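Let's look at subunit A:
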Amino acid sequence: MEVVDIHASCDHEFIAQVEAESEQKVRLCYQCGNCTAGCPYTFAYDIPVSQVMRLLQAGQKERLLSCKSIWLCATCESCTTRCPNEIDVARIMDVLRHMARREGYVSERNVKVFWDTFLDSVEKHGRVFEMGLLATYVAKTGRFWTDMDLGPKILPKGKLSFKPHEIQGKDKVAEIFKRFRETQQ
Partner candidate 1 sequence: MSALAGKELRIVGFLCNWCSYGGADTAGVGRFSQPTDLRIIRVPCSGRINPLFVAKTLLSGADGVLVSGCHPRDCHYAEGNFYARRRLEVFKRLLPTMGIDPDRFEYTWVSASEGQRWQKVVTSFTEQIHKLGPAPRFGLAHEQNPATAAAC
Partner candidate 2 sequence: MTKYAYYPGCSGLGTSQEYDSSTRAVCRALGVELVDIPDWSCCGSTPAHTVDHLLSSALAARNLALAENLDATALITPCPSCLTNLKVAVHRMSDREFRLQVNKLLDKPVDRSTPVKSVLQVLAEDVGPDAVAEMLPNKPLAGLKLAPYYGCIMNRPPEVMQFDDHENPMAMDKLMAALGAEVLPFPLKVECCGASYGVARKDIVAKLSGKLLEAAEDLGAHAVVTACPLCQMNLDLRQGQAGASAGRKFQMPVFYYTQLLGLALGVPQSKLGLSKLCVNPRLALDAMHAAQAEQREREAKSEADKQTLKAKAA
C-alpha cells in the first residue's frame, strides 16, 4: 500500500473547487460512516462513500476523479438524508462526477455512454426516445447480447414505440443544450 504524504499531496484548490460547486463544507464530515452504512451501492463501489469524503478532506484529487464510485452513485439521497452533519453528500458525488467529466476521467464507460446517449436523444427530439436510446447505446458499447432476455418480455407489450415522440419545441430544447455549452467555454 502506498504511503501518502498528507502535506504535499493535499490539493487545496481542488477542495475549494468542490466546496464552491457543491455549496457544502467538507470539513463538517466527522467520519461516522453513516453514508457508507446506508449506501445501497457500497457493494459495487471501489471506494465507500465515507472514504470518498475522507479523501476529499485530504485533497486526493487523482484518486477521487479516477474512482468508479462517483459513476455508480444513483443519487438515491440516503447519505444526504441521514448525514448527522447535514452534508449534501449526494450533491458532492454529483460535483465530483462533473469534474471527472470535465477533466476527461471515465472509470465506468458504459454508464457514461448511457447517460450521454440519453441526453443526445433529449437534445434531438425534446423527449427521450427509449427505443432509439437503446439502439444507439448498443451500437456505441457493442453490448449486443446484454438484456437480450428482456426483448421477448417487453416487445409484445407494445409499449416501446419505434418512432420518437417529437415535440414542436424540440429546437428550443436543443437551444438549451447549445447555450449551456457556450457557458462552459
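The candidate set was assembled so that all candidates are chains of the complex that A comes from, given by their letters.
Here is the rule we go by: contacts are C-beta pairs under 8 Å (C-beta built on N, C-alpha and C of every residue); 3 or more make two chains touch, one makes a residue touch a chain; residues count from 1.
Note that this is a predicted model, so its numbers are computed, not measured.
Asker: Subunit A in this complex: which of 1 or 2 touches it?
Answerer: Answer for subunit A: candidate 2.
Asker: Quick one: which bits of subunit A touch candidate 2 in the complex? Just the residue numbers, please.
Answerer: Residues in contact with candidate 2: 40-41, 43-44, 72, 74-78, 80-81, 88, 90, 94, 97-98, 101, 108, 110-111, 113-116, 118-119, 122, 126-128, 130-131, 134, 137, 146-147, 149-150, 153-154, 157-161, 165, 167-170, 172-173, 175-177, 179-180, 183-184.
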